[in-house]
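Missing here: one protein chain of the complex. Every other protein chain is in place.
This part shows chain A:
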Amino acid sequence: MTLSHSATSTVSEAGPRARSASGPAGGPTPGRAPRRRRSTGFERAMRVVWTLALLALVGYPIAQVFGQSIVAEDGGITLSNYALLGTEPQLLAAIRNSLWIACGTVLGSLLIGLPLAWFTVRTDMPMRRFFRGSAVLTFAAPSFIAALGWVLLLGPRNGVLNTTLMSIFGLEESPFNIFTAWGIIFVLSLFLYPLVFLPVSAALEGIDPALEHAAASLGASRWRVLRTVTFPVIAPALIAGAILVFVSSAIIFGPVAILGAPTGFQTIPTVLLSLMQFPPRIEVAAVISVPILVIIAALLLIQRKLVGGRRFTVIGGKPGRQDVTHLGAGRYLAVAFCTAVVGLSLVLPFGMLLVTSFRKALGRPLGWDNFTLTGNYEEVFGRPLIAAAMGNSFALAIGGTLLALLVALLASWLVHRTKARSNALIVGAMAAPLAFPGAVLGIGLIIAYAAQPFGLGGTLTILLIAYAGSALPLTFAYVHAGMGQIGAEVEEASRGLGASWARTWRRITVPLLRPSLLAAGLLNFVLLFRELEMSVFLYTGANPTVATVLYNLASESLYQRVGALSVVILLINIVVTVIAMRLLDRRPGESARRSRRSPSVVLDTPPEEAA
């Protein structure tokens, strides 16, 4: 202790001195004025470039959706198209179904996500880190592939779990049918619960334990503390997560299309797809898209408000340590629950696909005579269509990621390094695509670019635009946060030493941003590589991607091949995700937070090092 005190005082003495010493060397004032003047022209050019890029990627297509919805048959402007909403029974049914799926999934996600968050953050349950990690992994797993796995497990005729249960209990009928609304809710909940789990566990972790202690010391029982303090304090995170689940499940395409198809169960995105197929009824699709965009935008705005709400921010002192509830024998129940979640969301569906990829025939039972190690994989890779799809998906994922990174870099540079009132607009605009369901963006792109004068229908270019546009929010979030941590001073120091703008970016800014760029890039790659939502809308038969191929294989019920291709996609996903998680773990923000918890660690640095 003694040593650290003297070290502390030395460090704090050295601090200001070191700073004032770097002052004259770091920022010579004469260089400043001309730089400002020169950069305004450059700045303006950059602003124009950014605006054009954003308009091309998302602005113009979305505007086209709005435009199309008010174009009358004779080319005039009319609102009468909206009357279709009341007269088309299939539209109404789809909206009802979407709402029903969304509400059910919110409930399911809460039932899974809340206990899981509490167990992993606030109890002494074993393997907490493992379960936490798997929740994050679930987030990166493709839900439509999981839905394929569940078809194989709980399909009413051949589902492996169903037949097993039938033979064990001697049932006449299969006990479960995944091709129902309940089945869809079940699969979606297992995949969207991280949207609740992640913010809620972060909130539980971030709560000042003194808030709960204050209540306990005033005589509140443990249950009363949970009810009157803990729960209200995490409520904004919970509601925010629930809104995300609601929005995501109402507009998700993949699992709903796969599980709803056999019974003709349609939700908004699937009905949109059928409207776009021959003969296309684009104006109807546009008419239904517009209110959805408005509602989603409103919900996401509410979500933002909740997350950033001042009323719920807590004035921090020294953050203390969280109380850990000792579960006693209940630990085993908790572990069983968490294991079930991991089993149902990851192990069973993907394991089933893996097993299926080694089966010769679906109809026959599992066994060695029904085993083929490479047969299905050869089948899959032997087809030129799939090889082309692989190439396309790789190229599109990489291209879309890079394009999004470029736009995001440009945007965050504008936000952080220039002072214009419109900068707040940039932040909003970069997050806006979050509110565009893949289906709607896809429709917008078709209206905007498929026909003349662009004539991009079915090309790789239109897919690239789609991928880059949808990747913008996530990419920007990372780059923006990374840039925020760098601070203009490090760039100015380099400029002050005579380095040009370009050299400063190459030698200082980009290397410092590398962790953010890599993380954003890898995550985007994962998401884009298996992109289905927009791809099915833009696919015309000419340029397949792995997801569209997989979707078509599933609709033809070629499940051994579905298994093999899924396994390949998952492997690629897993490898990239693991790399991304490694990189994310070393985020600068992480270490800063850790050091706040134990200040002595930082202060114990030897003074020589600090100086």
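What we mean here is this: a contact is a pair of C-beta atoms (placed from the backbone, for glycine too) under 8 Å apart; a residue touches a chain by one contact, two chains touch by 3 or more; residues count from 1.
Rule of thumb we're sticking to: contacts and distances are computed from a predicted model.
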| item | value |
| --- | --- |
| Chain excluded from display, named as in UniProt, from "ABC-type quaternary amine transporter", "PqqA peptide cyclase", "Cytochrome c domain-containing protein" or "GMC family oxidoreductase" | "ABC-type quaternary amine transporter" |
| Residue in contact with the excluded chain [from A:90, A:221 or A:374] | A:221 |
| Hidden partner chain, touching residue among A:99, A:181, A:202 or A:235 | A:235 |
| Touching residues on chain A - with respect to the absent chain | 1-2, 5-6, 8-9, 12, 208, 210-211, 213-222, 224, 228-229, 232-233, 235, 310-318, 323, 599-600, 603 |
